[in-house]
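Mind looking over this structure? Questions follow.
For this view, one protein chain was removed and the others were kept in their places.
Moving on to chain A:
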Amino acid sequence: MPPPNTPEGGVTAPTSPPASPTPSQPTSPLTRSEIAELSLPKSSILELDYQSIEYIGPVDETLLCPICRTPFHSPITTPCGHTFCAGCINRALELQSVCPIDRQPINKTRDYCRLPLIVKDQLDRLKVKCPNKGCDHECLREHLEGHYGRRCEFTPVRCPESSCTKYIARRDAKAENGCLHQEFTCRFCEKVLTWEECDDHYDYSCNGATARCEECGKQVMRHRLGKHLSQDCPEAEARCKWHAAGCKVADKRRVVQEHEHSGCTFEVISRLIDQRAEDREMINDLTGRLARLEAASSRRRRPRERREPHNESSLINGSPLNLLSTEATGASNLTRNDDMSPSSGFADDDGAWASPEDYMLAQFERIEGQLEGIRKKMMEMDAHQSLGLLQTTARVNEQLAELGSKVGVLNMHTTWLMNMQRQSHTQQRTASTSTGPPSAGISHAGDTSTTRAVSSETGVRYQAGSRRSSSDGRGEHPPRL
């Protein structure tokens, strides 16, 4: 029995690993897919490595995986509530089937649960830089996959040479470039490098022999000499920046630079030329777009022609007679044909709409024409209606006037008759003063009967009454008509 804490020198009795209460099964669907995701390069591009992404701005500590210390990538939460990257926790569980934080047993098959979407959103909104060297793209993390996988020119893709297993930036992976992983020796420093590294090497790390510029005596990297002479060397021959615009100044670079700084007259011209070039480019661009639109609209127009073959045929013939005949064919088509004709006249001229805008404009005009037609018809109808009304009412008015006059005539007749009767009464009364009162009784009865006779026209009776009273004074004169 060895004393406590004594190392077993020869590892004679390895302690058996503690039996995990829930034996791990690396064959769960979830885990298997995640393991596959981690270990297999799925496509021809190098898998995006979330651990080497640079994040912009501070990242909340709570969003960091406790194992890899980077913001979670496809996080997974254990039943004890701790969250890890799927890759990290899987790796940790290969060794021990317990939660790395509180050592609670974990069964990979059963116990994993996905993270709440809100945390996923938080992760998606982190701002990141593209991990590719040379690319300075910045975006939200959820968009990085798309940028990296499809758009970034610097994403490492499989070398176009089938025998080569290395990766190369997407922009350089062209079949005509061949394999850029072949090695060669640097001309200047004898270092062995691949074509892929070539640019970097020349620009930064080549410590090959320097060369002395013959013009200015400066030491420059040999492979930079050409560039130095053509761009930097103050003693080398140079032409004015605006020589393309016609400036003839050509001298040593420093002289030329002085000339440029003091104001070359050709600068303005050069600007104008540039402006013109820009304009031309724009014009070309617009022409191209127009052509594309024309093509597109003619394609779009074809189905329309098929849809209204009968309209088109009449329109293509273009004769108004045809139009009329079509109008005669059906009442429903009548208005349509009518309205189509002004706009489709334009279509006849060049066979196709110049652009969707033109097409829309024509449609608009057509609708406007239709509206105009409707308005005219409304007006017409309105006029017709009021005329008809006028005619009917005029007749009624006439009749009314006629009736009125007839009533007047009747009135007069009645008055005249009543007066006549009254006169005859007074004559009788004067005649019967000698005969006695019984005759007065008779006259009274006669008077009431007369009143009853005219009672059908009340107004007339009153008139008659008033006439009677006024005519009392006039005595026995007969009434005037």
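Structure notes:
Everything that follows uses one rule, which is that a contact is a pair of C-beta atoms (placed from the backbone, for glycine too) under 8 Å apart; a residue touches a chain by one contact, two chains touch by 3 or more; residues count from 1.
Following the convention adopted for this analysis, contacts and distances are computed from a predicted model.
Only one of "Derlin", "Aladin seven-bladed propeller domain-containing protein", "Ubiquitin-conjugating enzyme/RWD-like protein" or "Wnt ligand secretion mediator" fits the UniProt record of the hidden chain, and that name is "Ubiquitin-conjugating enzyme/RWD-like protein".
Check A:Ile101, A:Cys135, A:Ile269 or A:Leu293 against the missing chain and you find that the one touching it is A:Ile101.
The omitted chain makes contact with just one of the residues A:Cys68, A:Val255 or A:Ala354: A:Cys68. For chain A, the residues touching the chain absent from view are 2-9, 11, 13-15, 17-18, 39, 49, 51-52, 66-70, 88, 91-92, 94-96, 100-101, 103.
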